[in-house]
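Encoded as structure tokens, here's the structure I'll be asking about.
Note that this complex is displayed minus one protein chain, with the remaining chains in position.
Now for subunit A:
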């Protein structure tokens, strides 16, 4: 999988490394901005109130 991505990135090793880094940052951004905020309320880690339900 990662090997496949590496092979399909253009340029020499340095360009590839830079592009990989950008891809990683993009993935982290999407996770932090959209995926984790969505997933968090579904997980039982942060309910702090007492309620009847």
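Note that in this section a contact is a pair of C-beta atoms (placed from the backbone, for glycine too) under 8 Å apart; a residue touches a chain by one contact, two chains touch by 3 or more; residues count from 1.
Operating definition for what follows: contacts and distances are computed from a predicted model.
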Choices "YtkA-like", "FAD-binding protein", "histidine kinase" or "Class E sortase" - which one is the UniProt name of the chain not shown: "Class E sortase"
For subunit A, the residues touching the chain missing from this view: 1-3, 28, 31-32, 36, 39-41, 44-53
